[in-house]
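Only a single protein chain was left out; the remaining protein chains are all shown in position.
Right after this comes chain A.
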Amino acid sequence: MTSLSQAKLTLGPLLFHWTPAKRRDFYFRIADEAAVDCVYLGEVVCSKRESFFAPHMQEVVHRLVAAGKQVVRSTLALMTLDREVDEARALAESGALVEANDVACLQQVAGRPHVIGPYINVFNEGAQDVVIRDGATRIVLPVEANADTVRVLAGRSTVETELMVFGRQPLSVAMRCYHARSHDLTKDTCQFVCGQDPDGLAADTIDGVGVLTINGTQTLSNGYLVLLQELAALRRMGVTHFRLSPQDVDMVAVARTYRAVLDGTVSLHEAAEELRGLTGEVPWQNGFLHGREGLAWVERELTPA
């Protein structure tokens, strides 16, 4: 069961504020064409955005399910308002498979199958045991996890283990909206300016070097996480699901490239060339997994344990 071709590809929740039409068409195309096994749907970053896509949610769910995709509903990563907590509770009670991204959801989902999202810290065996005892059936490891952590946790897990392998790395969530601040607005008066940047807003250093990307209340890496050369080693460690985080690039083609690597139908070199063409000028990063700065790019395979 550890063969590379049996690994599942997932599409993580869309983190950016796309127009409802763009978002709907994106998921229709994913349903029809993308080589992913599972799709996460829902607003993770800002509850103010939620109502825009709500009218399309059911048709998107139906289209994805009809296409044979597993659908998981992701929650917000940081809840402070009663309304936000109530929505998470309703989602859990609806019987949907939920990805919990805030500990607030854990009581609601306890005792039924659920996914622990990457925004809940599971860095060690003790935390892993707690969430598995409560019924988690899949754990998405934090983006900061290094290879030793992945090896230990995926190796001993009695449930599925997922790791993000493509897209801008989520680095923090906040109450404050930095997108709004960058326009001299506040979260309450934001005018949804985050919608102007479908792949995020660059936040460079004062000497002009790209370093971060702003997405509303969330801060991401400027580069895309690209774990391609590491896939085989990660699979051997016991990772069962590989997550592609949606960016404003041809995600169907990105999924096709990753699937081809998993299926062994393309060389790593060819896959990297293909992906480079799809990601343009955006730098690639993989430092966290290699135990380095998260912004680093390490051109070597993972060392065996």
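One rule holds for everything that comes next: contacts are C-beta pairs under 8 Å (C-beta built on N, C-alpha and C of every residue); 3 or more make two chains touch, one makes a residue touch a chain; residues count from 1.
What we mean here is this: contacts and distances are computed from a predicted model.
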UniProt protein name of the chain not shown, from "Acyl-CoA dehydrogenase", "DoxX family membrane protein", "ABC transporter permease" or "Ubiquinone biosynthesis protein UbiU": "Ubiquinone biosynthesis protein UbiU"
Absent-chain contact - pick from A:Leu171, A:Ala232, A:Val252 or A:Leu278: A:Leu171
Option touching the unshown chain, where A:Val39, A:Leu212 or A:Ala233 are the choices: A:Leu212
Touching residue (missing chain; options A:Ala203, A:Ala232, A:Ala260 or A:Leu278): A:Ala203
Residues of chain A in contact with the chain not shown: 77-82, 84-85, 88-89, 102-108, 119, 121-131, 142-144, 148-149, 151-153, 169-178, 181-183, 186-188, 201-209, 211-212, 214, 219, 221, 287-288, 291-296
